[in-house]
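What follows is a single structure, written as structure tokens, with notes after it.
In this view, the complex is presented without one of its protein chains, the others remaining in place.
Naming follows writing order (A, B and C), and every chain is counted from residue 1.
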């Protein structure tokens, strides 16, 4: 299988609206990082969250098995602490093996769904 | 003509909503990968889909003729198997010649159209 | 002034909806390429459009003066031929000096505005 990816990634934009017009799980306002681990080894991933006016939180640790994807909702992170809502943050991601990372926000504060997505920024090494 | 592109690409985000408020083809919920082949040779493209809890599916094979674009809907893939709806997946793309790849999702679960798009992540080689 | 940019860019996704619920210029369905020329020389830019089933169209030629931006609507291109509506296309961009290119689509087929945007893909040289 073709290898692709980097070990360090960043997502400067982060902000989870506390409101949703619909509480169905698929339609709630949320942010997600999608990880592709196309390698044959488990990816040990550590996320650090940066804020405007306090020291960073984390690391938050997740595993992505070999040849798997994980679409991680920031809303679901609780250890070492929940991600505050209605608060600006940014994310630094470090993985034990090369992965690819994409960021997505679904904003359902209004009846229509608003979506954004971008490949995250990868370091050179 | 100027040459541009890479041979290996990745799209970590993938999720086709099963619902659409409008069944008109142009307005149905879908995901697409757009390929630009600016070379003078046909691009033999192989897509592999990664999931959360099973082995990858594929390869799905498509051709992009020389000096052509192909906007491929994941909804239309059937061989070796259809892409499951309402399911997280990720995509690895390998091409025989350099191409450029962009990802787009149209979500029409609600009356208003929600769109996302990003250039996919290219490997260095 | 800091220098930034590349000479060759690609946008695989292209599709201008023929419909808009509002014919006000700002709200009509359109696609645009935004160019930043941060150099001290005029950028002579040539766009070539690729299609699914015919030879490429172009070059379409525009100039971006030194230290200026140009937000070009594909809807406004007419020479050598208009950009067909409701048709898949892709764009290759070549500039005489380094520039930066971003792609945006505004889809107003429905009363709510849908927007997508991404930095285009840059060649290495």
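To be clear about the criterion, a residue touches a chain if its C-beta (ideal position, glycine included) is under 8 Å from a C-beta of that chain, and two chains touch if they have at least 3 such contacts.
From a predicted model like this one, the values you see are computed outputs, not experimental measurements.
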**Q.** Partner chains on view for the chain not depicted
**A.** A, C
(Q) From the list A:70, A:97 or A:112, pick the residue that touches the absent chain. (A) A:112
Q. Looking at C:34, C:75 or C:96, which residue reaches the missing chain?
A. C:34
Q) Which one touches the absent chain: A:20, A:48 or A:96? A) A:48
**Q.** Residue numbers in chain A that touch the chain omitted from display
**A.** 8-15, 17, 48, 50-53, 55-56, 86, 88-90, 92, 94, 105, 107, 109-112, 114-121, 123
Q: Could you please point out the chain C residues that touch the chain left off the display?
A: 1-5, 26-27, 32, 34-38, 67-71, 100-102, 104, 111-119, 122
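By our rule, only the chains that are shown with their structure count from here on.
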**Q.** Distance from the mean Cα position of chain B to that of chain A, given in whole angstrom
**A.** 21
Q: Quick one: report the Å distance separating chain A from chain C, using the average Cα coordinate of each chain.
A: 30
Q) Among the residues of chain B, which are close enough to touch at least two other chains? A) 111-112, 114-119
